[in-house]
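Only a single protein chain was left out; the remaining protein chains are all shown in position.
Up next is chain A:
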Amino acid sequence: MSEQSYLLKGATLPSGAGADILIEGGRIVSTETGAGHGADVAVVDADGLVALPGLVDLHTHLREPGFEQSETVLTGTRAAAAGGFTAVFAMANTLPVADTAGVVEQVQALGRAAGYATVRPIGAVTVGLGGERLSEIGAMAQSRAGVRVFSDDGKCVHDSLLMRRALEYVKTFDGVIAQHAQDPRLTENAQMNEGALSSELGLKGWPAVAEESIIARDVLLAEHVGARLHICHLSTAGSVDVIRWAKARGIQVTAEATPHHLLLTEELIRSYDARYKVNPPLRRDEDVQALREAVADGTIDIIATDHAPHPREAKECEWDAAAFGMVGLESALPVVQTALVDTGLLDWAGVARVLSQAPAAIGRLDGHTHAFEPGSAANVVLVDPAASSVFDLERLHGRSQNSPYLGATLSGSVRWTFHEGFATLRDGVLAPVAEAAVR
């Protein structure tokens, strides 16, 4: 635990109120303007900066163990800190797959050792993501990692009976199934959104119905067995309609959208530039608009990055051969500001909700996020909303550089990130590795 105390002077809280945020002993001690403080307190000039609770990413691929050429827990959590995240949920599609207590405990321990963010492993729903047998969900839930989110992300739990059993089984542990909604038969070798553009470009289509039909089935299953269901990276206007209907019926479903599905459209694929290849694929402008409105009205509960690092050679090739996925931790907040705040759809309290409070609640991440009440854990991020700049390689801090935003102008810049009172990002500069590791 860091001993350094901070006073974030003149910050603007999500509510719009001004505050001097005093951080001591890893906690927020006071937000009172003009309150006195000791001489050993480091004063941060937060005039013009927005203070948010530390961001929580429910959907991160840290790649370790198994794919360390793309990312490690250390490099991924550095990217997280640079993006204002203080907690990340690490997806299970590692090698070995996170389907046993041993693997999830290892990932959590690596996160703790790195010291840049809280790492909460996600457990696989099925053994080896094979879609055939349930993995040791109970053992993972009761391990030191305390897993509460289970997902075969990257693959859909498509067998209806297995999905039903998974939804039922996790109730024992207050868990949630996070479904990657993709009918595998309707998307064999699919390369991009199916529509007039995929037909023109000659790329195999990934139809919206392949997502929407799985979501429709799963909300009905969740209703039938009375379980919690979370839908990962929802990407189509039709999916929004299904979720809206399910929520109106009182079904316990939550939904997530990624930053890229809120800003980018399939038109970018005309370049055949594989940086735009992602799963689910970039959709039409109508879908982007529907997703934005759904975030604004609460139909979509959270924004999560689906940060998916890949090495250069996986993207420097023809479209069909390229890997799916984009890095997104460092760009998430600027994209959300550009797509939702600058357009008037979401205020900063809304940003705090969709990027911190709601994902923490879904993932049962207790005591992490807050509304700046004194006594809360000092997970805080300071954002400069007035900064507008070209997103370049300097902004990327993970091991991979497959960002679709390189060269694009985005609003907002994360200046400071505090994780349990420790400054992981200091006026745009990451804390040294050695310093973070010995906290």
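Keep in mind that, in the parts below, a residue touches a chain if its C-beta (ideal position, glycine included) is under 8 Å from a C-beta of that chain, and two chains touch if they have at least 3 such contacts; residues count from 1.
Rule of thumb we're sticking to: contacts and distances are computed from a predicted model.
This complex has a chain not shown, and the name its UniProt record holds, of "Thiamine permease", "Recombination protein RecR", "Chemotaxis protein CheC" or "Aspartate carbamoyltransferase", is "Aspartate carbamoyltransferase". Among A:4, A:33, A:160 or A:199, the one in contact with the hidden chain is A:199. The residue from A:271, A:343, A:389 or A:409 that touches the chain not shown here is A:271. Of the candidate positions A:313, A:366 or A:427, contact with the unshown chain belongs to A:313. Against the chain not displayed here, chain A makes contact via residues 194-205, 207, 271-273, 313, 316-321.
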